[in-house]
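Structure below; questions to follow.
One chain of protein is taken out of this complex; the other chains stay put.
And then chain A:
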Amino acid sequence: MREVAVVAFAQTRHTGYDEGLTEPELISPILQEVRRATGLTRFGFTCSGSCDYLAGAPFSFVSALDAVGAWPPISESHVEMDAAWALYEAWVRLQHGDVDSALVYGYGKSSQGDLREIMTLQLDPYYLAPLGLDQVSYAALQASALGAPESELTGIVRRSRADGRANPYALDLPDPADEPAGQEHAVHPLRPIDVAPPTDGAAAIVLAAGDLARDLAERPAWITGIAHRAEPHYLGVRDLARSPSAAGAARAAGVGKGPVDIAELHAQFSHEEVILRQALGLSSGTVVNPSGGPLAANPVMATGLIRVGEAARRVMDGTARRAVAHATSGPCLQQNLVTVLEA
């Protein structure tokens, strides 16, 4: 495959509340930031990820194009998925060989609705959605199937929140011990602290191929593997304690071909980290979610792209030599995308 690297990454200072910004206002500063970082004003391809149901209106991506300033008209596409899939589409487009750069962005304002209820509308509309199974409830089914000790989950939350407090872009969430109300079960066995916080935010990444990547970044984060897989939608036909699609994507991306210094995992519930560590075959030597991960900031539709950005950032600044980023979509980790980034 053609050599393609992440050469720039920017994200908003995510908030746990609505700042009153429109989506174009949210993304405009970070698009300027990656343009400044690369010196590029035009890109060979542009792709974004967002979800109409967060805003409760069709075409949420249309007004975002105003922030991109798509004039003269640009070669552009959009996925109604986490923007990590937009990055995948851009990576594929760069494989054609006729364009060398791509802009990828994603954004979401979960403050505008009740994410827990909205996510119910993602289920099979005939047999599952009418049951009213909400996001925390189906995640709790998965947590029950896994049966991880509560102390292990608390440890994951404690570490994520501490790392999040050290990350200027993530939310400032207290140590679990300082949040007694967060300890009572929301839906057994999950507690409020096990659930990623509602977050508004956005992120952007610039991809470049070959020599352009070397020109634009001192130490590009080369994508040496990237793949995604889905598994069946129906929770009843899956072994929820495992994630064969994440394992399949990790195999296809070549995660196991070398040591992994850091891994940024799109775990929106603490127990998902346990499942994903196992699926990706990560050893105890791998630092997981040094940014704090989704448990410290979860701007839905950008969260997966931020995992790629955070992993790439650590390769670009020399903290890591080889990093893995994971993104997910669908109930109970139904779809998983794995990216391997190397110096």
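FYI, a residue touches a chain if its C-beta (ideal position, glycine included) is under 8 Å from a C-beta of that chain, and two chains touch if they have at least 3 such contacts; residues count from 1.
Here is the rule we go by: contacts and distances are computed from a predicted model.
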Among "Acetyl-CoA acetyltransferase", "Potassium-transporting ATPase ATP-binding subunit", "Urease accessory protein UreD" or "tRNA N6-adenosine threonylcarbamoyltransferase", the UniProt name of the subunit that does not appear here: "Acetyl-CoA acetyltransferase"
Identified contact with the non-displayed chain, of A:Ile30, A:Leu103, A:Ile118 or A:Leu216: A:Ile118
Positions on chain A contacted by the hidden chain, ascending: 1, 20, 22-23, 46, 51-53, 55-63, 65-66, 68-81, 85, 88-89, 92-98, 112, 118-119, 121-126, 128-129, 227-234, 244-245, 248, 329-331, 334-335
